[in-house]
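As you look at this complex, bear in mind that one protein chain is not there, while each of the others sits in place.
Showing chain A:
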Amino acid sequence: MRFTHVARSSWDIMASVIIHRPPIVAPQMTAIEKRYAAVQSQIEKENSLLNDYEIKSKKDQILLERKAKLEAAGRDLSELEGELEVTNQMREQEWQNKATQLAKRYKFDDAEKIEGDVDEKDEKRLADKELVLVVKQRYGREDGYQSPWQFPEISTRQGEPLRQSAERCVGELLMGDVSIQGNAPISVFTLRYPKPMADAKKKSGSKVFFYNAILGAKTAIKLNTTEFPEYAWVSAEEFVKRVPGTDYRSAVRTSFLQ
């Protein structure tokens, strides 16, 4: 009989945090939504009654016609005095002017804010999309190694619950109000070390447990540039292009709600 020795694999446990910046501005309606909205408002208008504003518009129309007739006939306008004070058309003109003034002042449709490729480190870019924070990490190595683009991770201390490690990870990156969602991780990714590394560390690899976190108001990036030489806020499409590894992307696929 031969007893084969089953090597127990041991793993490094890492906690990783997916920090979301939710969209600031609601996205535009899709094509079908716009068409449907138009059709529905038409139907609603057809089935409705006239309101006071529309009744006044009708009256204004009649009065304007009478005024034109009187002027053509050359008679004075004393009959109409008091009836044709402020027409709805004049009111609408006033409102239009005020709207253009406000738009100029507050710049509601500032395309730069919404679309502009401002700066990847600016958390206010791409206001109508959901962004996540990706970084390059050094893991405390001094040989110039940089991890590929990935979510920030940190190794757990002995006996420390995963959520606490995640909070520690957030603390190293950001200042301010970031809420981690739940005590349980949302997904796991297994990374196998290459043989020399596995022999040196005496572990077959690391298991990375992911947590979702939402960025609150009034937060600021404050990461240690030796540990995190680069960072960026990326949208879902950019994430797919930037972060390598189909298994890694597959493990975190549910962090994007599309």
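By definition in this document, a residue touches a chain if its C-beta (ideal position, glycine included) is under 8 Å from a C-beta of that chain, and two chains touch if they have at least 3 such contacts; residues count from 1.
The working rule: contacts and distances are computed from a predicted model.
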{"item": "Chain not present in the shown complex, as UniProt names it (candidates \"General transcription and DNA repair factor IIH helicase subunit XPD\", \"NADH-ubiquinone oxidoreductase\", \"Large ribosomal subunit protein mL40\" or \"Interleukin 6 cytokine family signal transducer\")", "value": "\"Large ribosomal subunit protein mL40\""}
{"item": "Contact residue for the chain not shown (choose from A:Pro22, A:Pro148, A:Gly176 or A:Gly245)", "value": "A:Pro22"}
{"item": "Given A:Leu63, A:Ile186, A:Ile221 or A:Val243, the one touching the chain that is not displayed", "value": "A:Ile186"}
{"item": "Positions on chain A where the hidden chain makes contact", "value": "11, 13, 22-26, 30, 32-33, 35-36, 39, 43, 46, 48-52, 55, 106, 108-110, 113-114, 127-128, 156, 159, 161-163, 179, 181-188, 190, 207, 209-210, 214, 251, 253-254, 257-258"}
